[in-house]
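The complex is shown incomplete by one protein chain, all other protein chains being positioned as in the whole.
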Amino acid sequence: MALLGQLASPSSWPTSWPQRAPFLGGGDQTVHAWQRYHVRYYSMTLLFIAFEMEMMFMYPWAVVFVAEGMKAMVEMGMFLAILSVGIVYGWREGIFRWQ
Amino acid sequence: MTALIAVLLLLAAGVWFGATVDAVAEAAVAGRPVRTALAAPFRRTALMLSRQAIETEHPDTLNHLLAPACYLVLAAAGLSVVPFAPGVAVTDIATGLVLWGACEALVVVVVFLNGWSANAPLPLIGGYRYVAIGLPAMLISMFVLIGTALPAQSLGVSAVVESQRVLINAVRQPLGLPLFLLLGLSITLRGPFNYGDSADLVGGTQAEVAGVQRLLWRGAKLAMLTAFSAMAATVFLGGYLGPVLPGPAWLVLKTALVMLMLVAITHLVARVPPARMLTWLWTVLLPLSFVDLVWAGLEAMR
Partner (left out) sequence: MAMTALARMAARAPVPVFVATGQGWLASCRNLAASVDVAVVTNIREAAILIVAGEPRDEDRDALRRLHDQMPHPRATAWWGARPFAEAGSAIEVSATDDPGPLLRSAFAALLARVRESEPDWLPDDPPNPWQGEGDHGQGGKGMMGGTPYGRPMAMTADDLRDGLALDSFTFTIGPFYPSLPPGLALELTLQGDVIQSARVVRPPLDPGEDAAGACRSMTVGRMLRLLELDALARRCEAVPVEDRDAVNGLKRWIGASCAMRAIPKGLGRLAGDDARARFTRMVAALGDAEASSIAGPGGRLVDLLPGLEWNEALLVINSFSHRDLVALAPREMEQEEDSEGSAEQREGHGI
């Protein structure tokens, strides 16, 4: 009840400009926080997409796995092995580091 | 209908239970009186309700409101695939695991939006940082979930439960539950996987919210903790299966057990810096999830 009441009626205190300023322990900023942010892990996200695609093949594979037996096992093993090479390569190139 | 009511009841009970256990564990580790911690969730809720909700400088208002709401909806949607008894689930579909996976993935989006929408530096850093860890953590969880689908020969959650009549998956696939718990910590922003709402960013994505908004975000996190725990209990601990007690009682007990584990890890284990965790996720934990999948496969063919 109280929750709904709070949500329905905006609080009796409107937010003032000094209140809106972002909390920086007494510090201040001169520009907006929204920016072209330098994401350090952008190369990792590409590797992620490769695995995400792989996931799509795994859903049907999982259902027929027991019926197909060893053949399905070997197929997925090959697939994962190839992707694992990608991880090793990415690691060597340092894509998991913040650089 | 009964299933829908059960989902809402379990969510509400889970939020209360999670908040209480969290407060008790925190007091115990901090060396403060544990008895007052029992009432702490109610008092804190009342406090947050009686305070002003702050608006930031030109926030992305739509996303600012949507983020906690969507988080809550994702928790409910995720919980809806969990069967309370044979055939009693809100969405008893043949692709329940896929639906749960979609909920996991969208949590990353929701947490990012929560950090983005405030237009403030610390929440923004929290949001971007969370994405880095949230994405690979999700991959790991999907591999171990697929592992549980192998013996069930189905992506339906009910089938996964039924496949555990002889032996639960936590024993049959010993790597599965520990790896899945990592995802639980990640999507509920807890302890060693709390990269979104971290203390070094004074609360990260929620650093700028106060009052009722803070309450909503916290409630959504606890709802997700409940949904995740119920899912882990179902997929790895046999869900409603168990002797003597009725099925739903077993599910609730097992859910509470998983919640206790997650809360204990939250307060007892240190978190590593994000770059280090990213390397571990890809080079140690993801290969471990491959091993889990192969293990599950060999075991299922036996």
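Should a chain be cited, it is by its letter among A and B, assigned in written order, with residues numbered from 1 in that chain.
Going forward, contacts are C-beta pairs under 8 Å (C-beta built on N, C-alpha and C of every residue); 3 or more make two chains touch, one makes a residue touch a chain.
Worth saying up front: this structure is predicted, and the values here are computed from it rather than measured.
Asker: Give the residue, chosen from B:A13, B:V202 or B:M301, that touches the chain omitted from the document.
Answerer: With B:A13, B:V202 or B:M301 as choices, the missing chain is touched by B:V202.
Asker: Need a quick check: the contact residues on subunit A for the chain that isn't drawn.
Answerer: 1-2, 5, 11, 13, 16-19, 21, 23-40, 98-99
Asker: Tell me where the left-out chain touches subunit B, residue by residue.
Answerer: Given the touch definition above, subunit B has residues 25-33, 36, 39-40, 42-44, 46-47, 49-54, 57-58, 121, 125, 128-129, 191-192, 194, 198-203, 207-211, 214, 267-276 touching the missing chain.
In this text, only the chains that are shown with their structure count from here on.
Asker: Which whole number of Å gives the spacing of the CA centres of subunit A and subunit B?
Answerer: Taking the average C-alpha coordinate of subunit A and of subunit B, the gap between them is 15 Å.
Asker: Hey, which residues of subunit A end up touching subunit B in the complex?
Answerer: 2-3, 6-7, 11, 13, 15, 17, 19-25, 29, 32-34, 37, 39-41, 44-45, 47-48, 51-52, 55, 58-59, 62-67, 69-70, 72-73, 76-77, 80, 84, 87, 90-91, 96-98
Asker: Which bits of subunit B are touching subunit A when the two form their complex?
Answerer: Residues 46, 49, 51-57, 95, 98, 101, 118-122, 124, 128, 131-132, 135-136, 139, 142, 146, 149-151, 153-155, 202, 207-208, 211-212, 215, 274-275, 278-279, 282-283, 286-287, 290, 293-294, 297-298, 300-301 of subunit B touch subunit A in their complex.
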